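Only one protein chain is missing from this complex, and each of the others stays in its spot.
Order of writing sets the chain letters: A and B. Residues in each chain are counted from 1.
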Amino acid sequence: MTLIEIRGLTKGYPGVVANDDVSFDIDKGEIHALLGENGAGKSTLVKMIYGLVRPDIGTMTLDGESFAPTEPRASRVKGVAMVFQHFSLFEALSVAENIALGMENPPKTNALSNQIREVSLKYGLVLDPNRLVGDLSVGERQRVEIIRCLLQDPKLLIMDEPTSVLTPQEVDALFTTLRRLRDEGTSILYISHKLEEIKILCNRATILRHGKVIGICIPKNETAKSMAEMMVGSKLKTPQKTVTNFGLPLLIIKNLSLKSTDPFGTSLKNITFNIRAGEVMGVAGVAGNGQDELMLALSGEVLTEVNSIQLENNFIGQSGPVERRLHGLLTAPEERLGHAAAPDMNLSENTLLSGFQRQKLGRRGFINKSGAAAFAEKIIEKFDVRTTSVSSAAKSLSGGNLQKFVMGREILQNPKVFIVNQPTWGVDAAAAAFIRQSLLELASGGAGVLVISQDLDELMEISDTFTVISEGRLSEPSPIKGVTTEKIGLLMGGSKKI
Amino acid sequence: MDISIVSLLATLIVAATPILLAATGELIVEKSGVLNLGVEGMMIIGAICGFIAAVNTDSPLIGFIVAALAGAALSLLFAVLTQYLLANQVASGLALTLFGLGLSALLGHGYSGIKPPSSPKMEWFGMAELPVVGPIFFNHDMMVYFSIFLVLVVWLFLKFTRGGLILRAVGENHEAAHALGYKVIRIRILAIMFGGACAGMGGAYLSLVRVPQWTEGMTAGAGWIALAIVVFASWKPWRLILGAYLFGGVTILQLNLQANGFDMPVSYLSMAPYLVTIVVLVIMSADRRRASLNAPASLGKIFHASS
Partner (left out) sequence: MIRLEPRTDPSQTMIILTPILAVLATMVVGGILFVTLGKNPFEAIRMIFWDPLFGEHAFYYRGQILVKAAPLIMIALGLSFGFRAGIWNIGAEGQFIMGAVIGGATGLALYPLDSFIVFPLMVVMGALGGFLWAMIPAFLKIRFNANEILVSLMLVYVAFNFLIGMVTGPLRNPDGFNFPESRSFQDFPAAHNPELWAGTGIHLGVLTTLGFIILAYIMITRHIFGFNVRLAGQAPRAAKFAGVSPNKMIAICLGLSGALAGMAGLFEVTGPAGKLTTTFPLGYGFTAIIVAFLGRLHPIGILLAGLLMAVTYVGGDIIQSQLSLPKASIQVFQGMLLFFLLAVDVLVNFRLRISKRISK
């Protein structure tokens, strides 16, 4: 039985057609995957179903009736609920208040709290209605979002990349909940690019590429590889790891502890590890476990005890970013726009952020404008950055291209140690492969590389050594051989050893 | 030295009321995530418009109503600039203050030296006759009690109503509120206008009750102090009363000391309220953890709905 029919949905923006004549069905009691690369049009499509965006052309039918919501409220009234990838939660408010805000006519606080407890027990989504959302872990926050949806008795539950922030155990728990909902007759539209999960969970999958529907398949009958090829449309280059013998330790971290200034942040506790020349160390972990704090401590944006960070023979715990760069330690933070690059400045100017001193783009404080432009040109050329010129504002670049620029800016400065947080987040497959290859080349050239990532597959591919960050603590680093997803999941969930 | 504690406390309340009114309005504005530095401008516009209205209709009540409307109207300029035209909130607030100061001087030309109609004291069934507590608590005009009532209303609104919850949500995370379908801009404009109305009434209290007279620039920084008091109160309504009365107390105390020939040049005593405000600000801001937990997280950030 069909729940929702999508016919010919089209939406365009200046310069790009986000969705082009998209048509597919979702049945009642089905978990339907929406599969596609970043930029394939999944978000736009789903925003149209949820009422955040209006289609230019096309129709939708829900339960036999015409369905054209003009705002999310209209969608919710008709029984469509959505859990976003980026949660719409208010940290300073309680769970109950957050849920009330997501509802049309919420019951009085006490009744609501009881309803919350009921639903959370029924579906295994443990939550205390009175806790502040800011105190919850990411997995728990997702539960708030889900319960908020479930209290509206939805016919269709849309989930946008739900597992990117969960440990493997939490993923299993989520899947149990979703299967339970499906068996009760609720339909689920499951947006993801994680092929293995879709194979396990979903009945059917609609595959988008460049805004068009490429195909509708049954994941159980496909392999991850066949689905990936449908998604990307071309053969992927897998990074080549050349095994090397590691050199001397370049970066020595000893008992690095840091109290977080953000009341909702994570404090670092006694972090200890080494990175040797030629080694790639991967740090896995679910967001919110201290990755940001670790990055800030390593980049020098936050100062720590002087002996806790040693680069070759220099103790740089009390040195700022400029000094660390001069010693050869370069970093690339997670947030591209606003942190790694200034959005309103052009690419030429953005080279100055990390290159002014190290690349000698200035003299006695005066900026060498042509030098900066030349460096920017070099980055654009070597890292295949698609942009009109060095004078384009950083914000005008697509996510993948900006990431290539940022990585290129650091890597072309020949760091001794390079630390990167989420190197390929939100980046298309081709650019991601290119970035990973560059990291490997950097390491084989003798540099030490630290990669913090939520993408376990990526880490398994490029790391030599492996560790997990959880609640501000780092597990003991071990060679990548013999590390399984299960063990990682346990570590991420908080156990100290495998 | 001859200072009566009773009369000190009584006049303290009167001195605090204009600031309390303005601060209450600004609290709502800031809870919605907007920083309106134009409080001084809105207060003084309220002072002159209320004054003109009261003098011409011989009714202080009408004066207050007109003052509220004038303050709200002026704040609308700020609202349009910051919410629709995405202007920088600090610059816009300053523009509002400068404009308000100039406009009020222009409007008030010719109204100096005039006495406005007096505001009657409220009757509390003869409780004003009680010793000590009588004069302090029960011998004031209507606006004093209104200002406290307003704080109560705001507290109830924020804590117990859906509207208050939505307002807090907007101030906490305007992106999320927008994603949930709430009309961020509309809510903020309403909050800004409420703030304007309160500031206007606060200003009118100065020209109609406290002084009572019109002089150019008579707010003398009261609007800025109201802003400081919102920080002092950690954005909690009841603490506003504490802050306003503390400031009122310092002002009255130094005036009394001056009048009693306290041996210190007048000008140094006049500095006291402003210095105390700085100290208070520092103490409240120093506790970063607590401050960041209570300040609406979106405060001052520009919101542009991208669809």
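To be clear about the criterion, a contact is a pair of C-beta atoms (placed from the backbone, for glycine too) under 8 Å apart; a residue touches a chain by one contact, two chains touch by 3 or more.
Values in this document were obtained by computation on a predicted structure and should not be read as measured data.
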{"item": "Identified contact with the non-displayed chain, of B:V132, B:V153, B:A259 or B:I278", "value": "B:I278"}
{"item": "From A:K28, A:K254, A:K395 or A:K416, residue that would touch the chain that is not displayed", "value": "A:K395"}
{"item": "Which of B:T24, B:S75 or B:S92 contacts the chain that the document leaves out", "value": "B:S92"}
{"item": "Touching residues (missing chain, whole complex) on chain B", "value": "37, 77, 80-81, 85-88, 90-92, 94-95, 98-106, 109, 216, 220-221, 224, 227-228, 231, 265-268, 270-271, 274-275, 277-278, 281-282, 285-286, 288, 291, 304, 306"}
{"item": "Missing-chain contacts mapped onto chain A", "value": "14, 70, 299-301, 320-322, 325, 331, 333, 335, 338-345, 349, 352-354, 356, 362, 365-367, 392-393, 395-396"}
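Basically, only the chains that are shown with their structure count from here on.
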{"item": "Centroid spacing, where centroids are CA-atom means, of chain A and chain B in whole angstrom", "value": "45"}
{"item": "Chain B contact footprint on chain A (complex, rising order)", "value": "52-53, 71-73, 84, 87-93, 97, 100-102, 106, 261-263"}
{"item": "Complex contacts: residues of chain B adjacent to chain A", "value": "162, 165-166, 168-169, 172-173, 175-177, 179-182, 288-289, 292-293, 297, 307"}
